[in-house]
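I'd like to ask you about the structure that follows.
The complex appears here without one of its protein chains, the remainder shown in place.
Naming follows writing order (A, B and C), and every chain is counted from residue 1.
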Amino acid sequence: MRFGTMLRDVWGSFFKKPVTQRYPFERLEAPDQYRGKLVWTPGKCNGCCLCVKDCPANAIELLTIDKKNKQFVMRYHADRCTYCAQCVQNCRLECLGMAHDQWETAGLKRETFVVNYGSEADIAIILAKHSPTDAAEPAASGAGPSGGSTATA
Amino acid sequence: MMSTDVALQQAESLLAGLGKGTAKPEPNRLDVVIEASDLIAATTALRGARWGYLATLTGVDLGKEANQIEALYHLCEGDAIVTLRVRVPRAGGAVPSVYALHPNAMFFERELMEMFGVTVTGLSDTSHFFLPDGWPDGTYPLLKDTDVQAAAKQVKGSEPPEPGRQGDRFIVPVGPQHPALKEPGHFEFAVDGELVTGATVRLGYVHRGIERACEQQNYTQNLYLTERVCGICSHSHANAYVNGVEKLAGVQATPRAQAIRQLVACLERIHSHYLWLGVAAYEAGFETLLMYSWRDREIVMDVLEQMTGNRVNYSASVLGGVKFDVTSAHAQAIRHGMDKIEERTRHYLHVVTSDTSFLSRARGIGVTSKEEADAMGLLGPTLRAAGVTRDVRVDAPYGSYKQFPVKAVVDSAGDLAARFKVRMEEALESVRVIRTILDGLPEGDLTVKMPRKIPAGETISRFEAPRGELFYYIKSNGTDKPERVKIRTPSICNWIFVLKKAVGAQMADVPPLLAGIDPCFSCNDRTIVINRPRHGRQVLTWEELRRQAITHTRR
Amino acid sequence: MSVQADSIWSEALEKIKTWARVNSPWILHYNSGSCNGCDIEIVATITPRYDLERFGIKLQGSPRHADVLICTGPVTLQSRDRLKRIYEQMPDPKFVVAVGSCATSGGVFQGCYSVVGHIDEVIPVNAYIPGCPPRPEAIIDGVVKLLTSLLPAKAKK
Partner (left out) sequence: MRALINLLFFPGGLFLIVLALAYEYADRKVIARFESRIGPRWFQTLADIVKLLVKEEITPATAHPILFGVLPVVALSGALTAALYVPLLGFRPALSFPGDLVVTLYLLSLLTMSIGIAGWNSTSRFTMMGATRALTQLFSYEAPFMLALLGPAVVAESWQISEIVATNRGAWILLTQPFGFVVALIGLMGKLEMPPFDAPKAKTEIVAGALTEYSGRGLGLFHLGKEIELVVGLTLIAALYMGGIANPIEFFGKTLFLLMILCCLHAVLTRLRIDQTVGLWWRYGAVVVLAQWLVLIAWKGIVA
């Protein structure tokens, strides 16, 4: 039965530099396999929607402008996404990836989390088609648990 | 431990007269169809011969045409599983309660009642188990045809009862928000001065309706839903689910994938035990140990983040394999981390077993004997700290546990100090197994082609999570959506033990006692009302309680 | 003259008040149904490697002592009223930070029957930190963003 077994630890770290990472002032890189924000490169996508079908949180919507010459806009809800990378695993054409350096995604308003990927022209068309209010919370087409995410009032 | 076939034959002989028909769907499983009236006789026969423990009770809705609900009583002994199948009509079916034989049956029966509408006769408490207080009566969420969203809309505010002074009992609420609880659960301790005379718990604060959601999503989406049943043992839930679905689809993951899964499972056990060491010491008031054990836990978290891409929900497994590969750089980082962890774990083992001030708060708290622990159906390190060697990785090795065997860690003291010791030794054992896996990592690719539609069938998948045995029952119907997914988590069986030991303890010892079983509320979101020991309602007379308290403090 | 003097005095007082509130935000943690992945990351921010005490942040037990409510989980029906009750017990000025995808949008549990969805359906939320779970640094980044948003407009860096 010893007294104060943590004494050596406690005195040791009193004289050593603390292990604290001074985060906002010195920023350590996340490992390169870290699953941060989803990034979509429109180049090779053929609109198969396999990623949308298997997303557990219906965070991705592929809005097709015209299927023949592969014009798509992907609307990505960063706040619904659970960063599990199942879509990256499903996509055989490797046009989805997870950015390992984008993880400081905190925001003060919910609207800032909806991101539209695609060429400017396509995005303009999509935003014009959907009225701005609808753009924030459209009913997702993915196979959500109750056939469509709960469209918030 | 007798071999599986011997156990199954013994069970078959015990149930000879009662069963209407037996079947062996898998080499280690025996199904016996029995009448509701013979249920008590069957369980008494098995319990009399001390055959195994009641793992769980699963309800399955056989649909509108069959107009029947099937209640499956799963009993496990080592690798052998006996399932007693009882069919009851869909409306107004009744099943006798086996609570007297298996104390933990009480939770499963109340769940059956609440989710399927099967009345269980002889059950003393029938208040809501999972569901929120205001849930409309008569709607049973797990029946196929119930419109759950409409029922959810009807749930109005559940104004919590003001726990005033009930008679002479002074109620101390440890509410859903309390610094001792990292997760919401509502406890009410009837306190007399510092002595706890009664304890009730209402847990359903984390009930999200996962089993119902599993039936509406395809198998791939369910993988990530089951992984988020509990954040600390996420890999265990995902793996138990994946093992079950792969068994149903008749697909075998490649040896390298299975070895990587076991590697991540062992890393998760270390991080979970270090997390628990800090939180349990903090409950007892030893903040320095929290700071130091969580500082050292960061080593394992960095290794996991570097290898899998996320610190907590690794999403390592995919149906049919693993997502990432363990490169030599990862292996090097793991070995370096494990050396540091081993050295620190030995130090914490020394602190936990010899520090006078710590032991004054840990020794002799919630003492339980081997028979009492076994009778109450305890699971995991809490059970092994009482002397019963029951570990699914040893009894029924799955995946790559055959190539990289694990030794079960057992202690006999049965009190809180023993639980600290068992968990630290399990962390050391995990470090040893990780090194053997890294040395013998088999070559081969990572994933195997997996059909999207799983052929019809049902299976049971057991997995040893850091807190105890995890029990998954999955039934498929040939489509890409499962028919039924039953999740039974280890913490639920340990609740009855905590509340039984809380009665008569000091109020200051209750938080460490709660933390002692490493409860994972989100794992079980169950609730029980138990302020009387197992054999019926026992009102402790004041004299009895005083004697119990004096003997308790004199030790 | 006095009117002008008063405004200087009240402005100076206002500056001191904001300085004090920004530099000593005491937090209260409530898990309204989360899988406790985010909760262990919140506790990790208090342990030596991330150490929120260097921002003056202390984890408090009672809502009476707290300024910032850090809330996780998709608000199950059972904990909806307790969340509202805790929010009302906190003295003004109070802020709410929603940590994790479940708190921000319901995450994987969208559409489950006993889940309300996201926290701002129950109480007003000031900052959202998506992630499943967000890294401890991401939580610190969210709290820092909330605190800098409280600084008077011109002094914001």
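Here is the rule we use: contacts are C-beta pairs under 8 Å (C-beta built on N, C-alpha and C of every residue); 3 or more make two chains touch, one makes a residue touch a chain.
Model, not experiment: these values are computed from the prediction.
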item: For the chain not depicted, the shown chains it touches; value: A, B, C
item: Contact residue for the chain not shown (choose from B:139, B:357, B:447 or B:477); value: B:357
item: Touching the absent chain when the full complex is considered, from B:244, B:320 or B:511; value: B:511
item: Contact with the hidden chain (one of A:22, A:44, A:67 or A:129); value: A:22
item: Sites on subunit B contacted by the missing partner chain, in the whole complex; value: 163, 170-173, 178-180, 191, 193-194, 281-288, 291-292, 295, 355, 357-358, 360-361, 506-511, 553
item: Interface residues of subunit A (partner: the chain not displayed); value: 4, 6-7, 10, 13-14, 16, 18-20, 22
item: Residue numbers in subunit C that touch the chain omitted from display; value: 16-17, 19-21, 23-24, 48, 51, 53-54, 56, 60-62, 64-65, 67, 89, 91-93
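Following the convention adopted for this analysis, only the chains that are shown with their structure count from here on.
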item: Per Cα centroids, the chain farthest from subunit C; value: B
item: Centre-to-centre distance between subunit C and subunit B (centres being mean Cα positions), rounded to whole Å; value: 32
item: CA centroid of subunit A to CA centroid of subunit C, Å; value: 22
item: Residue numbers of subunit C (touch at least two other chains); value: 48-49, 107-108, 111-112, 132, 135
item: In subunit A, residues with contacts to at least two other chains; value: 19, 30, 56-57, 82-84, 145-146
item: Complex contacts: residues of subunit C adjacent to subunit A; value: 48-51, 54, 101, 104-108, 110-112, 117-118, 120-121, 126-132, 134-135, 137-138, 140-142, 144-146, 149
item: Residues of subunit B defined as touching subunit C within the complex; value: 130-135, 141, 148-149, 151-152, 155, 157-160, 175-179, 182-184, 204-210, 212-213, 216, 224-225, 228-232, 234, 275, 278-279, 290-292, 294-295, 298, 301, 310-313, 520-522
item: For the subunit A and subunit B complex, residues of the former touching the latter; value: 1-6, 9-10, 19, 30-31, 33-35, 53-57, 82-86, 89, 98, 100, 143, 145-147
